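Dropping a structure here in structure tokens format, bear with me for questions.
Of the protein chains in this complex, one is absent; all others appear in place.
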Amino acid sequence: MSSATTTTLPRARGGVLGLIASTDHKNVAIRIFLTGFFFFVAGGILALLIRTELYSPGQQLVNQDHYNEIFSMHGSTMIYLFVVPISLALGIYFVPLQVGAAEIALPRLALLGWWLLIGGGITMWLGWFTQNGPGDAGWTAYDPLSDATNTPGDGMYLWIIGVMLAATSAALLSACILATVMRRRAPGMTLLRMPVFTWSMLMTSVLMIVAAPALLVAMALLFWERVYGGVFNTSGGPIAYQNLFWFFGHPVVYVMFFPFVGAVGEVIATFSRKRFFGYRAHVAALLLFTALSTSVWAHHMFATGQITVKYFSLTSTALIIPAGIEYLDLVGTMWGGRIRLGVPMAFAIGFILQFLVGGLSGIFSGSPPLDYHVTDTYFIVGHFHYTLFAGSLFGFFAAFYYWWPKVTGTFLRTGIGWVHFALLFVGANLTFFPMFFLGYDGMPRRVGDYAPQFTDLNRVSTIGAFIIALGILAWLVNIVVSLVRREPAPADPWDGHTLEWATSSPPPRHNFDRPLPPIRSYAPLFDARYGEGVGYPPPEAKRSEGAEA
Amino acid sequence: MTPTSAIPLAVYALLIGITSAVLWVWTPYTLPPALLSGGALLFAVLAFVVALRGQGEAHADEAERTVPDLSFATVGVALGIINILVGLYLGLYLILIGAGILAFGLGGWIREARAQRRAREIVDAP
Partner (left out) sequence: MLVALVDTRGEFEDLASTYLPIAIVVFALVLLGTLVPLFLFRARKPGLPSQKEEPPWLPIVYGAGLAAIVAVLITLTFNAQDKISAKVAHPGLQVNVTAAKWNWRFDYPAQHISQIGGDTTPTSLVVPTGTNIRFNLTSLDVIHSFWIPYVRFKRDAFPRRTTSFVLSFPGVGYHTAGRCAEYCGLKHDQMIFTVEVMSRSGFNAWVAQRQKGQA
């Protein structure tokens, strides 16, 4: 290699080259989002195909084989290639800003993570071009269904490799976020002065890092099983696969939840003009939530009869405690505030209420005698779409409308935003609420055909799905209009509390274009601007003036 | 940063250490508590590493300021890994191609690291 004595670091970062190889965490995050968005549209089209097929009993649109491919790839795409990546992308963009860092830690790992995501997505979707089609053993790929005998063909192999790449991507992105929180906080930002969103991202990263190895092992063993056999073909083999898979599979759903509850916390605080309520309880709850989330996974396996149901029922039901505390904090921030009800706030409240429906149905299924009826039915499909779509995705849109001005330096249109919200709100509830009844009444999941008595509710659900599609269209229209006819946004359009608002919109290459305000609490900008003036001095300022991190 | 950074990791490791201990006692099966204990161990180690490295991370900011704005080496590493993994199914030829690309990518990383060190020496020079 060359041994030049002067530095030869390229400085140009724009254009096509920048698109490919930029190490600016903000660029990386935007590109992860764009990649995830692409797969969201692909997975969404698959969803519309599912709902169209389910409009009537019998097979009309696609044959059984294709239907099974469609729902398997819908779930796999949405989870591995959309929600997990954008959950982490939010952190990749905003954690360095919120902790006052000029740069993310391990920036090249973040870039690597993005590229591995692309590789994983393409590999998985290449399955559509193979003779037997893409991996169609569900997003869970249980053995023996996913072995070479029961799901032969290239597509399943490509699916496994795609998942391994996506999982590695997620683990690397999480490592960057974790390292940034550990080592790049600005002076004065102790752990208990980190914003709520940053704490959420820290625990998200913890979960992804503890979970990814289990998934990678499960996938590697599955791959070996398909090529050589002899891995899972014992009486305890299939359940071992499920333990490995769900040890990842449960934490991953919290990876898809924590970032959004954190973002919603920021939105609520900002638009209630109140510092976040119950911060310390929230941090404690988050730690407990993370530990419990790691300890509940076998509640996905109650019906197997091969796990200790009472233990996992106890840990699962105990989730009420941290969840309830977090909800108290979100609601408590609103009470006594001066609320500005804009589009971000609407999505935030939608998140709170709709995620709750998902959470309550989760507690219901955390009771084995109840779960024995509702597991593997449309009740569960309703449950996880309430948490993931009506919940997390609404939280994502709250974050999107909130942070868009910071990222682009422009405003999104409010009118179109309300249309987007209204369509999505109606659509999501129409689509997913009937599913609780369908499952309760006896409709299993992962089926393209059903008994005639389930027709009416399925039709309501299908109509809802197309309303969702319209809502997503409205969102896209808003993005296009806002980028074409720009309404410039200042550094801090919302009177925010946290450090990302203490720089230009968009931020410069090394994040801050001005000195940071003193950091005395989790709402440093709020303190700097209003400080003692509102009769609430931050207790930290009194206790430890100028303490270093 | 200071060793206190490691506290959330240590608390997490402790909490799932507790849940895993309870599971060891409660369940006749081996794999579930082993998984949970494995997680606790992983994070106990991570907490320890973070606490150790926390001592004396001077000029940490400067290290990142010298990361190049473009890192094609990283893209090479990515393409190498992707080709190797896909090659595990499609065939040895692809694994070898991937290994080659990976080698270029890793070499590029080494080159970038050396350039960064030189840049820091220039910046830190008296």
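Observations on the structure shown:
In order of appearance the chains are A and B, and numbering begins at 1 in each one.
Keep this in mind: a contact is a pair of C-beta atoms (placed from the backbone, for glycine too) under 8 Å apart; a residue touches a chain by one contact, two chains touch by 3 or more.
Keep in mind that what you see is a predicted model, and the values were worked out from it rather than measured.
Considering the entire complex, the omitted chain makes contact with A. Screening A:Asp65, A:Asp456 or A:Asp513 against the full complex identifies A:Asp65 as the residue touching the chain left out.
Across A:Phe38, A:Tyr327, A:Trp418 or A:Phe466, the residue that sits in touch with the chain not pictured is A:Tyr327. Touching residues on chain A toward the chain that is not drawn are 64-65, 68, 137-138, 142, 144-145, 150-151, 233-239, 272-275, 277-278, 280-281, 284, 303-306, 309-310, 313-314, 317-318, 320-321, 324-325, 327-328, 331-332, 334-341, 349, 352-353, 356-357, 360-361, 363-364, 367-370, 372-373, 375-377, 441-442, 444-451, 530, 534-536, 539.
The definition used in the following text is that only the chains that are shown with their structure count from here on.
Mean C-alpha positions place chain A and chain B at a centre distance of 22 Å.
Of all the residues in chain B, the ones that touch chain A in their complex are 1-2, 4-9, 11-12, 15-16, 19-20, 22-23, 26-29, 31-32, 35-36, 39, 42-43, 46, 50, 53-54, 57, 60-61, 64-75, 77-79, 81-82, 85-86, 88-89, 107, 109-112, 114-116, 118-119, 122. Put simply, chain A touches chain B in their complex at residues 1-2, 5-13, 17-18, 20-24, 101-105, 107-108, 111-112, 115-116, 119, 123, 154, 157-158, 161, 164-165, 168, 181-185, 190-191, 202-203, 206, 209-210, 213-214, 223, 240, 243-244, 247, 287-288, 290-292, 294-295, 298, 306-308, 310-311, 315, 509-510, 549.
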